[in-house]
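Quick one: this structure, given as structure tokens, is what I'll be asking you about.
Of the protein chains in this complex, all but one are displayed in their positions.
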């Protein structure tokens, strides 16, 4: 076990994959400045600062992926993905299909998002659900330091375009990572805490919110299972359904706006495939349908809190 | 009553609103060529062909909306919205909030999408759910010729940015429009066919699919209610819930890909707020999580068909 | 490897141009008569396509746009598989999933037809980066229109290619139209080549309706790219003689402008020159024409005979 921050875990994942596979390269505004050790280890050809132009960074990655390289691009903050939507969605996501399988697009797009820094809505917008609604893409959003490393390594090795979202609130937290080669397969949720009476389903920063709520609930004799989705597309429906079939109750928690968020897909899936097992309505706790405010207390209020999760569970059980 | 095509209904809506309000103007690649009559009526200043650059078309509209104009922009096909995501989402949708309400952004963005022309996935991608998951925006997608006119007029008068999606499969169909001022308020679904045993919820082209299915079901003694959502954001939750509380069963049908589509939000809302009334799981019939193929039979297969709706209803009732 | 490469013979250029013209006109006729899906034809632009592609080596790679049939055919695409793709048939280059608008053909080094205007510009830098980093010899040719030059990606792509010294030949096929908008409505100047200067990219403009001039300038440009490793922008001035997308009656086009450009149709021009100079006689020309028609007849027969993909193909090839 090694203890490190999320940033270090990302650096380690990048370094290991770049060492393993010479076709991996890193592009972005400032990557060579901020990840100096990677430049030193792998050279300026493979760790490239770019002009400030997200569209061409992504387009370059897509073209390079089609022709033998394996780019990782850092687009900094999720709202900036808006400048690269065409390349990510219309090219990376669709061209494998439209080419009848002639080309593949192994590339990873990293971006930060979420409450915690008070940077406001043009830096903080949780848009992971958009990419789950775009064919040909995979979407990852880790909650633990070990998963940041293991999922990033798996994403880099994946043959498909992967969106890798980094919750700002977690970006400088630290935790333990298993020694040796640590890979976490895409598409597998994990049970963070087993329980019997209700399933709390979340990802990213709000996994910890659910864990806190579960702790509180345990003190009141209520056993909550906490599931960390980790990969948002493909969604691990089997794990979700298995848990809800067991508990009969589900609360989905995320920071992204409620309307059309990942929680909607999870709730709809449960409602369709675990209907018979349900003992109560499936609830969603999510951010409001509002831009993210900069003001500290408002930004805090944007994020679902443990007491709200506890209250929701009690409503289901009451 | 006047009989006309969707294109004519759009022209009429534009002409009426431009006549009514001198601040309304139309921008886009080819709008002045294709809607010549509007140029003749209102002048080249108010109906402007643009360079081929969706980002600046949208940006121009946002800046103009903030400062006294009321632009309607035609971005042609929905996938091209990807080039304008930043302006639509980060500016139009957020800047009212971020300015503390100092500025408003009354603008309408039109785009076509959907199966029917075999143009493939870079012209045909049903992305309406993205905008429902972006704060500050409204989303409209009509199914009837009369609604094309009435909703477009209401969208132009709205003080907020509205996405107005035109289902390609409907773009050249025709129908009746009430005489005189015909406005359809945003945010109101409509019951297209009343029924008792199940609610079929849809929008755009697949409303007709549901109506056909309802017809077939009626022949088999099953009474299906058909709801046309019309506005996807804000969603008319009250109408949806009232119907499902009555029927106890719901099937949601749309062409957009299943995963993370509008159907997920509708199903989740029903599952949460009409749980007690449900007699069966809420089902979704939707396009696959694949890009839209050009090949005719594959494109047809992309769209949910009446017999699949009938089969789904029978499964619920069986 | 079925990539066409060309030696010096101008007759081969004519032969290819005839094939493209025959293909495009048949595609348009099939649309009008049999409801085959419409296409963006390159009628009038054959000299630009053939002149550039004839200058390429077998290792070079191509990205292009919605008006790509000429580039594909010049590169050696089988007209039968092309038409099959247009018709959405299984034997098409992309199994019928693309249709006419996104055709790629890996075996020909055609990485992309982007129907997102600007997509070819966005991806070209990545293909150029692969060539450079993987030390592959081929230059990347990126065909795009005067309309695409108005998209921000033009700016981003050229600037990045300049800064990173990527081996890309940008070819702007300036055909004066951007769907239903005249180029003059979209820019003040008449030269897109000059837009390259601020980035530090060399450029040239050529009569895009003269295949020999195009080939000569493209050859020079490619030589300079191979020698310097730096990108180059070639603007071919040409005209879209049919509409934007079939069918299109072009009612919005100034008839005088159209007539003036018809008079400069690259095919009669080349034919006249070759007949005059004795490089071609009428019999040989007519044999070439019938050969082109025969190939297209066969292509149509092949495409029509080719089955549609099975319905389960709807969800294959989405993920690797």
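We just call them A, B and C in the order they show up, numbering each chain from 1.
Heads up, the rule we're going with is that a contact is a pair of C-beta atoms (placed from the backbone, for glycine too) under 8 Å apart; a residue touches a chain by one contact, two chains touch by 3 or more.
Note that this is a predicted model, so its numbers are computed, not measured.
The residue touching the chain not shown here, chosen from C:8, C:35, C:189 or C:278, is C:189. Contact with the chain that does not appear here is found for just one residue of C:155, C:244 or C:264, C:155.
Annotation: of A:120, A:161, A:175 or A:195, A:120 touches the absent chain (contact as defined above).
Within the complete assembly, B:61 is the residue of B:14, B:31, B:47 or B:61 that touches the hidden chain. Listed by residue number, the positions of chain B touching the unshown chain are 23, 25, 45-46, 48, 50-51, 53, 55-56, 58-69, 71, 86-87, 90-91, 95-104, 106, 135-136, 138, 159-160. One chain is missing from the display, and on chain A it is touched by residues 29-30, 33-34, 49-56, 79-80, 82-83, 117-123, 288-291, 293-299, 301-302. Taking the whole complex into account, chain C touches the unshown chain at residues 150-156, 159, 162-163, 185-189, 191, 194-195, 197-200.
We take it that only the chains that are shown with their structure count from here on.
In this assembly, C is the chain whose CA centroid lies farthest from the centroid of chain A.
Averaging Cα coordinates per chain places chain B and chain C 36 Å apart. Each chain gets a centre from the mean of its Cα atoms; for chain A and chain C, those two points are 41 Å apart.
Rounded to whole angstrom, the centroid-to-centroid distance between chain A and chain B, based on C-alpha atoms, equals 29 Å.
Taken residue by residue, chain A touches two or more other chains at 86, 90, 94, 97-98, 135-136, whereas all remaining positions touch fewer. Residue positions of chain C touching 2 or more other chains: 96-98, 102, 114, 116, 118-119, 152, 318.
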